[in-house]
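Worksheet for the structure shown next.
With one protein chain held back, the other chains of the complex are shown just where they sit.
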Amino acid sequence: MKEELEKRVVKGPDGFEFTVEPLQDYYCAEAPRAHLPVYSKIVEGLFNWARAESIWILGFGTGCGAIEMRPLMTPRFDAYRFGIQWRPTPRQANLLMISGYLSTKTLKRAIRAYEQMQSPKYVVGLGSCTINGGMYWDSYNTIKKLDDYMPVDLFIAGCMPRPEALLAGFNDLKKIIKADKAEGANKYAENFDWYKANQKSVIKDWDMPDYNW
Amino acid sequence: MTFEWMKIPYSLLTLFIVLNYGLLMTAIIAKIGARAGRRIGIPFYQNYIDLLKNYALRSKITHGYMFYLGPVFRLTGGIGLLLFVPTIYGSEMFSNLSFSGDLILALYFIFFGTLGMALGAGESGSPHSAIGISRGLSQVTMAELPLTLAVFAIALQYQTLSVTEIVAAQQGGILHWTLFTNPLAVVAAMLAFLGSMMRPPFDVVIAPQEIPIGPPTEYHSAYLALMQTNRVIFPVAKIVIYMNLFFGGASSWGEFAIKVFLLYLFSAFVGVAFPRFRVEQSIRFFMIWAVPIGILSILLV
Amino acid sequence: MNYQPDRSKYPAKKADGTLDIDLTSGKYLKLWHGPNHPGITGNMSVELTVCGDEVVEGKVHVGYLHRGFEKLMERRSFIQCFPIVCRICVPEPDFNEYCYAAAIEELSGVVVPERAHWIRTMILEMGRINSYLMYLGGQAGALGQGVIGQWTTYVRDLMLDRFEELTGARIYHMFILPGGVRDDLPEGFKDRLEATLKEVDAVLKDVYDVMFKNAVFKRRSIGVGYIDPAWVDEYGITGPNARAAGVAKDVRKDQPYLVYDQLDFEPVVDHGSDIYTRADVRRRDVAMSVDLLRQILAKMPNEGPVMAKLPNVLHWQIPRGETYIRGECSRGEYGFYLVTDGSRFPRRVNVRGPSYTHAMTLLERMIVNTNISDIAALMVSLHTYPPEIER
Partner (left out) sequence: MHKLYENLGKIIPLGEMTLQRANLAFITLDRRYLRSALHHLRDVEGYSHLVLLTAVDWLEEDVFQLTYLLSNRTADMDVGLRVMLPRENASMDSIHDIWPTAATYQRELREMFGIDFPGSPRVNEEFILEGWQEIPPYRRDFDTKKYSEENFAHREGRVTKDPASHMKELLYPDRGQ
């Protein structure tokens, strides 16, 4: 556990002493809950259509794949046409792009970002290195199989995938969402223990709460 | 005089029209901005989808009561601003709940949303929100000052505090507009307009490269949708005020649409071409340019 | 405007030189820029301690992109290293290929044909233009002027098309092999490249008009992020950052490699040494690269082999030795330190990326006393790429 996460007594600027227990005060101890589709078929269909047509990507370039994100948003391949845009904060994003290999250090941050996103949320693995390690299959610092650590809806193969491939991938993702098969968030909540076990087996120094909203 | 209850459904109708108009207009403005970057840009119905999607998100988390109330306050500011000024001059149907003192109330409502936002985002506990709030309050205050001065100048000029009467005084030909009868006040007010539109060069409050993305950092799903709704209503309502005070109001929906669109386009064009000021730079800018012009306009009246 | 830190507001220093910051006093605020942050250059993070709007301490954290190249290459044969060596630095991968190839050629005594030198130089200059175009967009975007990025990235796409028809790939080319280059120029390539260069010229003019003449951009960038020329040697500053500080450091001139001794150019040097000057130096550097490319197209020999005869690459053993090859990439001096021990595998490969010094020690020094709003612009103006820090 990091020392700033431990229980301690803090003396405020006004001299008033109070105890801080970050795990209780700053985080929510409650485990994630599956948010099942509750509305009728038609309403859910409408909602899924809306979700598919307005995909907000979290602007988190985890690897080399991020270099092809910028052409994606610029005149040649204008992804805004398809309702895709960047959000700088995980709270407002629906799609987490794992753009390339994930070192264990980044995996920790990616997990936090993913858990702070609001359901329904989607994960797209970009590049061969998220599928089976790709070039770095024997590296000591990158994970090889992304879908062991977070629920992946779609993989886009290639090293690195061209923007055309990304656009095609987005279209496939839209199809998946509209067919309401993209229930990754619920899958994550249901198999929470399994995912956590995998994550902790890779991240040797687990110094954060198990689930951080 | 007795209050006519018929006004309420009329006002709601106004609200509805303005909401849809705002959604479409902002999308089209975004397309125009995209053209500057040689892009095609979002489809014109994109705002509706985003709104629907944000309402449709399944999970919400909260950081406390004020966190709930922040977007509500903001939306109240926008709607109140819209409801208490006449949207269409001369039409009983769309003059809304305007009364003889509504100018002061409008000034208050312009500021109201920001304050509510400050309370809400302060509760969210994200340091970026806190910084954004401190920037936002100082900058909006500075941007309000020239507007207030300009409004006082107008009020003195027309000897009234009722927007309706001000509009009435501007009827009859383009030369009767405040734009020509009191240009200094209009200049000061337009600078304030730029300052409060959250577009470059005055968008340091929500600058994504520095404090992603300022006050709304922690807001998501339905809260965000509320704020989106406000982001389309509030500018239109503000522009309605400007239109009424300075540009002779609108006597029909068509005139309304054209004038609002042009005024919004003005801020959008400036926004496309400029990087953003730092907050103390923008404050200095207002102190040096906008405020003296406003004072001058008062003195000249 | 000179750089005068005002120590008055500062926390006291402890015995070991670290700052004594008491977060509970409510005077300071810890603020993390990155790794998930739009204003950060790539996947790294800066841990800021701010007092009001002013930064009193900044710690750079890297390692989010570490793949252990230098270890992986130790267990790949020399030719097997080529697919991964270009992955070290994403936005300008050709320099890895060139430096590694040149190091192997020097240690194994392979002689590269003349024409291959010219093609290599051309590829490196094209990559440099790409990297700079990306930078210009980023620099404007860090100050909130998004439209510049749209224009430059569009032209960068055109440049990537040239790369594509030459090498078959957009980003990772794997075109420069030991002994030469993989293939000859395709038919009519020179004309199409010339057409693209005209586009680059056009967008440079637009960028100059919209970005560098803009009053707000000047207000934000002039006098901000000053680099003292005395730091250049202390912190190992190279490339445009040093040239903007008045030190004419340019490996292409100081230690001409490839065919740079046959080209006619003068390194761009300026003295403002702030964000605006660095951006301007880079803009003029793009113009210079365009000019260099035109010279190369004109002077390049039209005939001749592009690949030397290599020994059987599967059993290629290189005698024990060590060498260091450097080149001037868009950020500064890029170098490979290669050690061989007579086996089929490299003994040790060390990559000297310019961001290694720029983004760590220099940034931590410069970030003190800056405004929070300027940090993004400051980091971008140093033109750092995290992958070459941690490899």
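A, B and C are the chain letters, set down in written order, and residue numbers restart from 1 in every chain.
Operating definition for what follows: contacts are C-beta pairs under 8 Å (C-beta built on N, C-alpha and C of every residue); 3 or more make two chains touch, one makes a residue touch a chain.
Since we're looking at a predicted model, the values are computed, not measured.
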Absent-chain contact - pick from C:Trp32, C:Tyr226 or C:Tyr324 = C:Tyr324
Among A:Asn48, A:Ser139 or A:Asn186, which one is in touch with the chain left out?
-> A:Ser139
Touching residue (missing chain; options C:Phe82, C:Tyr356 or C:Tyr385) = C:Tyr356
Considering the entire assembly, which residues of chain A contact the chain that has been omitted?
-> 104-105, 108, 131-133, 137-141, 143-145, 148, 198, 201-205
Hidden partner chain, residues of chain C it touches | 17, 62-63, 66, 68, 70-72, 74-75, 77, 80, 106, 233-236, 249, 254-255, 314-315, 321-324, 326, 333, 335, 337, 339, 347-348, 350, 352, 356-357, 360-362, 365, 390
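In this text, only the chains that are shown with their structure count from here on.
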Cα centre of chain A to Cα centre of chain B, whole Å, reads 35
How far is the middle of chain B from the middle of chain C, if each middle is the mean of its Cα atoms, in Å?
-> 44
Among the residues of chain A, which ones contact at least 2 other chains?
-> 74-75, 88
Spell out, as numbers or ranges, the residues of chain C touching 2 or more other chains.
-> 37-38, 150, 154
Touching residues (chain side chain C, partner chain B) in the complex | 29-31, 37-39, 53, 140-147, 150-151, 154, 210, 214, 216-217, 219-220, 371-376
Touching chain B in the complex: which residues of chain A?
-> 26, 28, 33, 35, 46-47, 50-51, 53-54, 74-75, 78, 80-81, 83, 85, 87-89, 91-92, 94, 118-120, 185, 213
How about chain B: which of its residues touch chain C in the complex?
-> 36-39, 127-128, 131, 200-201, 203-204, 207-212, 272-281
